[in-house]
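Dropping a structure here in structure tokens format, bear with me for questions.
A single protein chain has been omitted; all remaining protein chains appear in their positions.
We call the chains A and B, going by the order they appear; numbering starts again at 1 in every chain.
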Amino acid sequence: MLRFIVRRLLQLIPILLGLSILLFAWLRALPGGPAVAALGERATPAKIAAYNEAFGLNQPLWQQYLKFLGRAVRLNFGTSQTTGRPVTDEFLTRFPGTVELTVFAMVFAIGVGIPLGYLAARKHGTWIDSSSVIGSLLGVTIPVFFLAYLLRLIFAVQLGWLPGSGRQEVRLEATHITNFYVLDGLLTREWDASWDALLHLVLPGIALGTIPLAIIVRITRASVLDVANEDYVRTAQAKGLANNTVRRRHILRNALLPVSTTIGLQTGLLLSGAVLTETVFAFGGVGSTLRQAINTRDYALLQGFILILAIVYVLVNLLVDISYGLLDPRVRVK
Amino acid sequence: MHRRRATRVLAASAAALTAVSLSACASSNRDNANNDTKAASGGTLVFGAPGDPAMFDPAFATDGESFRVTRQLYDGLLTTKEGSADIAPALSESYDVSDDGLTYTFHLRNDVKFTDGTDFNADAVCANFERWYNFTGLAAAPAASEYYQNVFGGFKDTPDVPSLYKSCKADDATTAVVEISQVTSRFPAALTLPSFAMQSPTALEKYDANNLSGNEDALSYPAYALEHPTGTGPFKLESWDKGNGEVTIVRNDDYWGEPAKLDKIIFRTISDGNTRRQELEAGSIDAYDLVAPADYASLKDGGFKVLPRDPFNILYLGINGGNVAGSKANPALKDLRVRQAIAYAIDRETVVKSLLPDGAEAAVEFVPPVVDGWTEDVTKYDYDPAKAKQLLTEAGAMGTKLRFYYPTDVSRPYLPDPAAMFEVINKNLVDAGFTTEPVSLPWNPDYLDAVSAGQADIHLLGWTGDYNDAYNFIGTFFADAGGGQSKEEFGGFKSPEIFDALKKADAEPDPATRTELYQAANKVISDFVPAVPISHSPNALATSDKVSGLVPSPLSAEDFATVAISG
Partner (left out) sequence: MTATVGNRRERIDALAARAGALPEGDGGVSLVKSAYRRLRRNPVAILGALIVVVFLLVALFAPWLAPKDPYAQSLLSEVRQGSIPGPRAGYPLGVDQLGRDLLSRLIYGARQSLLIGVVATVLGSFVGLVLGVLAGAFGGWVDTVIMRFVDILLSVPGLLMAISISVLLGQNQVSLMIAIAVTQIPVFARLLRGSMLVQRDRDYAVAAQALGVKRRKIVLSHVLPNSLSPVIVQATLSLATAIIEAAALSFLGLGDPDISRPEWGAMLASAQSVLSVRPQLAIYPALCIIVVALGFTLLGESLREALDPKFRR
């Protein structure tokens, strides 16, 4: 097992290196190059020259890249042009919100998706089956930001059931320790703050969780149908085992293997899907910050955020692989 | 530290003031106790602001969001009347002007203290003037002290750029005498600007207020501006949560005037207009600024209050006359007939009716009608596409290609929806025989930079007045920007008539004559068509029905001390 993990980790190195080259090239290829990206378009030639001198932009490209890499390894991605704060700090302030949102969205998608997919498979061919298939198709094709707007219009604005923006009611003046607001409320015993933060996750969480929900329903359904036809299930049934036992021990457990892969993959993707959802819900996370950075052309922040998000995405996938290796010994051997 | 300063202040003040100061100390202590037990509650107002403030030292602020907060923390010598653009007394109860118009004597209130306990007196006034005049390094950069440089010109350190400010002297504790170097309509009106608010000299020094770092494009501010702004206003800064975009200010119980009704105001940044509206509807904020015109009716139907500000702004279509060396502007725009054709092509009436809120009016010149110097009697260019085509044909410029710049993702008081405005005007121009190449850029800094660098052929921009003075509008746009040329965004046109007319009006001490001179200037400008005036548009605040006492100001200079919240 250890060898499997080590091998996976080693495979990451060329990917991360390639990624850093790509993003290094990206900032360099921007109109005007890094100096203009950092100083703005009105910068005088003298200022640009001074900047190039100060940041070593006159050196050969490979030397510049090594420096960029050196800084990146130490998680130094420069400072944001709009806020003047280090990009890494910005990320760390925003990331907890996005993590909370992603976790909520996944819990929603899994909690609803697996039972629904399983039900659809068991009632194969009935209206429950076909409507869940249609629903899951719709879930993938509806533009996320439109769904987010609809959810907010209906449940936050017209019905007023749930908060429609932000991460927490400001009037609560909750104490923030970790920036995970739900957790903070628990740590400081401000239960109402925790509950409020949780309520704020509901609508954006559902909007964000719709695509994974749709995919999980489909995969669960297909995989349960697959497994139900396998010989060992028929054997178990022939042995006269109770239907419930067969379902739990044989069908569900085996069917969930491919589902768990999907879950891991989707979790990684949600981190970027949050750009749209967080923007609609004015949710102060990584995604809404990225959106602002696009508007203000804050290149340093864009570069840093995209690189960090890609690393997180790769790491999440790695975790999925490893956990999969734990679940299914065949993977390790291969 | 604190005690030493307090002693010095006490020694310098009269015995009567000692008592006041002591009681102030006592009351502020008691007050802390009050806050802890939440005894006297005036409530908390949560205000949805469209943007983040930059910091809270008004001398370095240039943006409306910073000013919105600093207005509550500081007072100026002068202010504007509630709900109007006219001058009213503030920390200075009255002032006298010498016959030559160069010496101003301010008679100060004698019952005022800064929130750090420092006395407000004539020495403090002079300390503020001297502070501005002595800015050096980054503090003197255009990006930092923009308003000072617009109004007063140069610094002590820059002998080649003349300064309007000459000297300030404290005759006694309540009499400050300020000398200026030339007569101008800007002074003393400019003292109503939040930039020239009075700040505690003690706190300025203690928290290193002038020590800016970074570079001109990314200024970093000292502790004073970020954490310890100290004024005489009805509120004090409590905290600024930058990550979440929340500024919290609390009542200053020692305020010299009527104390604020609210205990606390939280300014929360919500950049998207739809979100602001929905937050108000959902009850998580109590008020917000810049209501989208489309939302006026639905908000009123929903039982909310919409508080429109009287229009005190101008939206115009800037034209690049292409007189700057190496300009990329279309040379056809040098031809007056082509510029006139643009003016005739635009259907202002429809724009105003369909794209702007009720109360908006089509503009015939570059100052709003309430400003002295506005006149009906200018050349008007009413919508006439046939005439536009004819002029284009005469000029041999049919099909002239214009790079049309407009900003994205922004809503300005004079321009609620730039994209819609662009689409309509663009269609007007195309229908009149122009061809256009649209260029959209993010508002700040890209758009503003590109436009002021003269990259556009035509562009959408506007201005909200700072005080009731024509020069604040037309002088800002069309005055000689140096070398006998206009600003680059108008293509550096060379019109001695316009420049002279503006200069003469500005330097005229007699108000009646000045008004006439500004009217003359407006006529000359209208004939030259350096840009096309489009509209004066109101913009609005919205509040829930629980909020009372918020009086909209045409200058967006709302005073939150009078605001109360019920239930």
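Here are a few things to note about the model shown:
Quick note on the criterion: contacts are C-beta pairs under 8 Å (C-beta built on N, C-alpha and C of every residue); 3 or more make two chains touch, one makes a residue touch a chain.
Remember, it's a predicted structure, so these values are computed and weren't measured experimentally.
Although one chain is not drawn, the whole complex shows that of B:T62, B:S440 or B:T562 it is B:S440 that touches it. Contact with the chain that does not appear here is found for just one residue of A:R94, A:R221 or A:R297, A:R297. Within the whole complex, the absent chain has one touching residue among B:G245, B:P357 or B:G454, and that is B:P357.
Considering B:G51, B:P188 or B:P293, the position touching the chain not shown turns out to be B:P293 (whole complex).
Think of the hidden chain as still there; on chain A it touches residues 14-16, 18-19, 22-23, 26, 29-31, 137-138, 140-146, 149, 153, 157, 257-258, 261, 265, 268-269, 271-273, 275-276, 279, 290-291, 294-295, 297, 299, 302, 306, 309-310, 313-314, 317, 320-321, 324-325, 328, 330-331, 334. Although one chain is not displayed, chain B still touches it through residues 273-274, 277, 292-298, 350, 353-358, 408-409, 417, 419-420, 422-424, 426-427, 438-440, 442.
Everything below uses one rule, namely that only the chains that are shown with their structure count from here on.
Centroids of chain A and chain B (each the mean of its C-alpha atoms) stand 42 Å apart. Note for the complex: chain B touches chain A at residues 44, 46, 214-215, 217-220, 242-246, 266, 268, 270-272, 275, 278-279, 281-284, 408-409, 442, 444-446, 449-450, 452-453.
On the side of chain A, the complex with chain B involves touching residues 39-43, 79, 81, 83-85, 93-94, 152-153, 156-157, 160, 163-167, 169-171, 179, 279, 281-282, 284, 292, 295-297.
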